[in-house]
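All protein chains but one are shown in place.
Order of writing sets the chain letters: A, B, C and D. Residues in each chain are counted from 1.
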Amino acid sequence: MSFLDRITEGWRKNRKPGYYEDFDYHWAMTIDLDQCSGCGACVTACQAENNLPIVGEDAFTKGREIKWLRIEHYWEGEYPDVKLNVIPMMCQHCDSAPCETVCPVSATYHNQDGLNTQIYNRCIGTRSCAVYCPYEVRYFNYNDHTWESPLDQQLNPDVSVREKGVMEKCTFCIQRIRQAKDNAKDDGRRRVRDGEVQPACVQTCPSKAMVFGDRNDPQSQVSQSLNDPRSYKVLDELNTNSSVVYLKKVEAEG
Amino acid sequence: MPNIDRRDFIKLVGAGGVGVGAGVVLRESIKHPKEHLIPHVLAPEDYSSGVATWYNSVCSMCSAGCGISVRTREGRAKKIEGNPSHAVNQGGLCAVGQAGLQVLYNPDRLTGPLLQSANRGSDGFTQITWEDGLTRVASRLDVLRAAGRGNRIALLTRGVGGHLAELLESFAEGVGTDQLHHYDYDHPHALYAANERFFGKQHLPYYDLSNTRHLLSFGADYLAGWLSPVHHSLGFANSRHGGDNRGYFVQIEPRMSPSGAAADEWVPAKPGTEGILALGLAHHIVASGHYEGEDINEWKDVLSAYTLEKVAEETDVSESVLRRLAESFANASPSLAIGGDGAGNNSNGVDTLVAINALNYLAGNVGEVGGVIFNPDPAGATSHSRQANYQTLAQLAESARAGEIDVLILNDVNPVFTMPLASEFKAALAQIPFIVSLSSFIDETSALADVILPSHTYLESWGDAFPEQGVGFSIGAVSQPVIAPLYNTKATGDIVLDLARRIGKPMRWDSTEDCIKDGWNKIYQESDSNTRTESFESFWTALLKAGVWGKKNHLKTDTSRPNANTIASIGVDAPTFSGDAELYPFVLQPYRSGMHDGRAANLPWIQELPDAMTSVVYGSWVEINPKTAKDLGLTEGDLVDIESVEGAVRAPILVYPAIRPDVIAMPIGQGHTNYGRYASNRGANPLEILSPLVDDNSGNVASNATRVKIVATGKHVEIVKTGGKSRDLGRDIVQTTGGDDHTAQTNSIPITVIPT
Amino acid sequence: MNVSIQPALKSLQTAALIAVVAVVGIFVGYFIDFLITDNPEVSAPEQPIAFSHKIHAGDNEIPCQYCHTEARRSPSAGVPSVNKCMGCHNEVATESPLIRQVSEYWENKEPIPWVKVHDLPDFVHFTHKRHVQAGIACQTCHGPVETMDKISVHSRNNDGPTLLASTTGEIMNSETSAVAATQNDHWEMGLCLNCHKQHDVVDGKAVRVDDGGFDNGLDCWTCHK
Amino acid sequence: MKNFVVGLFGDPESALAAAGSIQTADLGTPELMSPVPMEGVEEVLGEKKSVIKRFSLFGAIFGGISGFLLAAITAVLYAHPTGGRPIITFPPYLIITYELTILFGIVFTVIGFFVSARLPNGLWTAWWKQDENRPYVPEAAVNKFAVSVTCTSNESVQQAEAILRTAGAEEVRDVTEEN
Partner (left out) sequence: MHGEPNQLKYTDIHNDVVRSIVETGPNYYIALVTAFALTLICFFFPWFYQLYYGIGAAGMNHPSVWGTYLASFIFWIGLSHSGTLLSCVLHITNSSWRKAMYRSAEAMTLFSLVVAAIMVMVHVGRPWFIHWAAPYPNQMEMWPNFRSPLLFDVMAITTYLTGSTIFIYMGSIPDFAAVRDRTRGWRNTMYSLMSLGWRGTDTEWHRLHWAYTFLAVLIIPLAVSVHSIVSWDFAMSIVPALHQTIFAPYFVVGAIYSGTAGIVTVMFVLRKFMDFGQYITELHFDNLGKLLLVLSLLWTYINVVEVFTGFYSGASGETEALNYRLFGFYAPLYWEMITFCAIAPLLCAFKSFRTSFVPMLVLSIAINIGMYTERFLIVATSLSRQYLPDAWGLYVPSAVEISILLGTFALFTTLFLLFVKVFPSVSMYEVKETMESPKKSPPAASEGSPA
């Protein structure tokens, strides 16, 4: 393939603004806020799966925790008519992600699975993506993190340990997606089955509030969940076109 | 070319040399270090480098008995997940369960037997061999046993379920003592007592949250700490999407717990008045004709005092709310009332829980789907009778003080931390001549031991579990080692077996594995044809593979009515509190947060897990109502002393929007003085200042019945929390809907079980 | 008076020469270090036992996957267990001093601490399984291992495509064969990228195509983690 | 033989007048050297044209095109979709285009300047033989205005010296080829 051909080919394939809709998969997640109790199991699952560092109290005090998935708390009203609304907040894998365009070195971009990916070893640490992200779900390694031996033995070998100066964020557990695709290849299947991939948070959620799957597949559980009339996107007015969809909490009358 | 003289030449050579050196250094500095490939001597069958192997086991972080699947790579456990086949948790797992890996890999774990060579509690431990350690212990035991004074040996273990309990039982018998106590701070003694009184069964029933349409939870934090949180979460989620008829959840508690936050309605009744409230509802149900049983008149008699007006006054809940709750509870079918720590750990705790049982009975929820179901046969479940309540431990301390205990064997239990200071438990331990600990860590209690024989973690040893509250039917699971022991430790069962052999009372098993297998063989033999396979061996293999076994034999069995005496005994007194209400204006509610009873405080993931309600990490705090804070002139981070009659603890103020103004709350779990690098000297332990006020019906301390006062210290600290401002300022981040569009069915969760 | 800059340039020549020599020196030093440590003759790390791939894979034509059994089913190719070595060497060449070393390890039940030669950085995800199953010959990346007494860090493939004779058990024809990593190719991103660009996967086998270009695993997360 | 006769003047007007006389006397176009740019040179010695603007224009156009192509081609060579935008996104690429337009405009202007002013002095001798040696008087960098005449014969030297003196040169020097 000649140089010129490669250019024309690239142009042909990618010129349309919506070309990402033709991607192989389009992973998406729904989170039912009516079922989420904010217990935090997903937070620890994420930390365990993705080698998130134990940053220590000092770093927490300075606001440098690394939580790819966090639970946000919003109180409503005053005592005694007070309510707490919780919402798990992680990378929304926006199709129109503000963070992607700003990275000068393409360390974050939209991949063929519709994921907003972060290539740690390409990152030079401008931190602009974290500024551009309205969900504030990008976390920066302010220093090298260590695991006191033998805690290092729990590190997931499928996920790299990020070094200082690198931005990181939720990947939808892309290593599991990759593993599932690998398994599908072994089985001679072309596609991953619905439910075959579950990010750590979805897998562990005690109240099964999270559903993950391919929204290109209309039969998938997540596609059906997306059609729920309760579905909404956080900060949808920013047109980020996110892939994480929340289902509204129900306020029932006694 | 310029003329190069000698000096120039030297310069050139110098420059070249420096350059070459710099080049070499440059390349060397960017090269990767060499690594080694360490092959096996003999390749294991189920091992392939780079490929994950999963082992099913049982979580032992609390007594809920969730099934886990542990992912291992290259012989190391990498991740704990819920076992999707296990009916209790169906793949879900709480944060503490996942942090079990850090029990295994904790840098503070003991790596071999230790001997206290200095004063007790001084951390003057020296390494000894197993042989040495076991001999020392065995000789002590042997002397006592041989002299027939085996009863001077006391065994205190954490709540051990399954066949390991049988093994310990057998050991106690062997050494000739009946002082075998299981101790868990969170064991629901009051609930057992109340169930025995009302249902005549000293068991935990199955609370079918999944199918209920209306849940009244009296201080039961069922989503976070009560009985089987993961299973309750499943039930909660299922009920919220059980079709058009979405479950309605009411939480009655003075301080909003995570379950209260998830509920549709939070009712901040006065602390300790939950039972009165329940009886008020019962009164309304009976009075308004919702209950039509034959014994209606007896009920009317006993409930006559609990009119809504009076109850409203006593509980500080308006009459209209009470009426509405009673109506909807009675009309919803099925409905369910549960009572947890908040209600049970009061001076009137058992009465309160009996009242809640009565409420269930009156609403027709007993034995019904979506109500309270007793497992017909809690197969293999451990008897509650060995569980030590506060009184038992106080007695143990008393005998220790009296010099009646010669040897104390501790197994992974930390009463020094969870017992109030007023019990003087720690001082009592000092009177015991010889203390052995089988703990994997040095904690406040095992620090007092003379010999520590560190046991395996649950991920390295055999065990099994039969969750008593179950899932509506009998279920059991085997806990198998998923990783070769990291250190020079032994399984608890093996230590006990070894000791038994050494004192000449060998048991009928060779090893823990043997014991577990033996137990399961019995289950296999007794089981019906559904679970029969070709042989026990194939059953065993299949069991280990699936990680769980169950028999779905739930029957609507127990609909028996409480007899007249039972009904007549119903009644809840006003709660009593220690401390003068004038001097000590606030009721302290110590509650269990993410740290469990404190045993998870040494797990960094749990320390770093923001609290479910306040998002605080690494530390303790005191929750007070905004109004109270304003009255006292306190703001977040002001360091205060919480003083009870018994003592004081120091922690910063956290203004908490959802707590009664006359109540303050503190999380349990922090305040360790000696529990490894992650837990030690962090926060405060509210259990220390509890008054030893005991509910005689359960024998347990009424932990919600201590009055305290707040004394400002004038100091200020920064509370470490992840959250910024917890108000959404009209930004619609968490959106809600009250309309009809919530009826769409999405995540209906079928309860499944895969019997082997 | 002359204002040309040439005299000034001339007077600077020595200084410039020194600077140039120093800069060239850095490159030379870098290259010398490269030659020393990367030369197959010199750079191959000393192994605990002087195992020769030449004898095993070359002279005796033992297929690679006879020992590296996991290459087909696992991301890592794996090293054979001591047991595996002893499987043959119970019978074969038992008296050789090298084999004696092996049997010593076996008798002590100790693993042999082989030094890792082919190492990828932590952020790289590479799976042998996919590549072996796609019919890529080991030598494509590892070089003519069957000619090496010692395995060297960077494979140099001096003989080109003829080395594609597969030791995986199947003979690769020119159609299915992957192109060999060319001479002096280091294990850098460009090496992987080139091959991925030039090949497509047809029925699970890598096939050289001329119009592939974009689809075959060019996503960064194919190889990064 | 090539001689330069240089007259030094204390003021620009005299120097300009002298230069005009030299040119009228058919002694070739003299070179003026001054510490500041002199006004009115073009009236006396004829209009000067420079190729700099062509260089600038070419540079700008070249820079613009290469800027856009750089952005566009590198984007399609290894496509990394970002923000759901098309791979060739005009608004940002126009900014790159703009910047490179200016960058190359500047660089080519400088090249144009060097070429047209034959600087650096001494590097262009290969192409402009007559530039091999050019006269210079250091005073011209301070406060003197110099007129330099290139003479190829003794007569012209004398003639030029005469004209310069007449015009009021403070000093007249013969700057002979130094080899």
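FYI, a contact is a pair of C-beta atoms (placed from the backbone, for glycine too) under 8 Å apart; a residue touches a chain by one contact, two chains touch by 3 or more.
Because the structure is predicted, anything quoted here is derived from the model rather than measured.
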Touched by the hidden chain, restricted to displayed chains: A, B, C, D
Given A:C46, A:L69 or A:M89, the one touching the chain that is not displayed: A:M89
Candidates A:T101, A:N116 or A:Q179 - the one touching the absent chain: A:T101
Sole contact to the chain not displayed, among A:F140, A:F212 or A:Y246: A:F140
Absent-chain interface as seen on chain C, which is shown: 3-5, 7-9, 11-12, 188-191, 193
Sites on chain A contacted by the missing partner chain, in the whole complex: 59, 62-65, 70, 72-74, 89, 98, 101-106, 109, 122-128, 130-132, 134-136, 139-144, 163-167, 235, 238
In chain D, positions touching the absent partner: 8, 10-14, 31-38, 41, 45, 48, 50, 52-53, 56, 60, 70-71, 74-75, 77-78, 80, 82-83, 85, 89, 92-93, 95-96, 98-100, 102-103, 105-107, 109-110, 112-114, 116-117, 119-122, 134, 136, 138-144, 148, 168-171
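Simple rule for what comes next: only the chains that are shown with their structure count from here on.
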Whole-Å gap between the CA centroids of chain A and chain C: 35
Whole-Å separation of chain centres (CA-atom averages), chain A against chain B: 31
Distance between chain centroids, defined by C-alpha means - chain B, chain C (Å): 52
Overlap residues in chain C, where contacts from two or more other chains coincide: 121, 127, 214, 220
Per-residue multi-chain contacts in chain D, two or more chains: 79-80
Complex interface listing, chain B residues touching chain A: 50, 73-74, 76-82, 89-95, 97-99, 101-102, 104-107, 223-224, 229-230, 233-234, 236-237, 240-241, 246, 248, 250, 256, 258-259, 261-262, 264-266, 268, 324-325, 328, 486, 594, 604-610, 612-615, 617-619, 625-627, 657-661, 677, 682, 718, 720, 722-723, 726-728, 731, 733-738, 741-742, 744, 746-747, 749
Residues of chain A touching chain C in the complex: 1, 5-6, 9-10, 13, 109, 111-113, 115, 117, 119-122, 158-161, 174-175, 178, 182, 185, 188
Residues of chain C defined as touching chain B within the complex: 10, 13-14, 17-19, 21-34, 37, 45, 70, 73-76, 78-84, 105-106, 109-116, 119, 121, 127-128
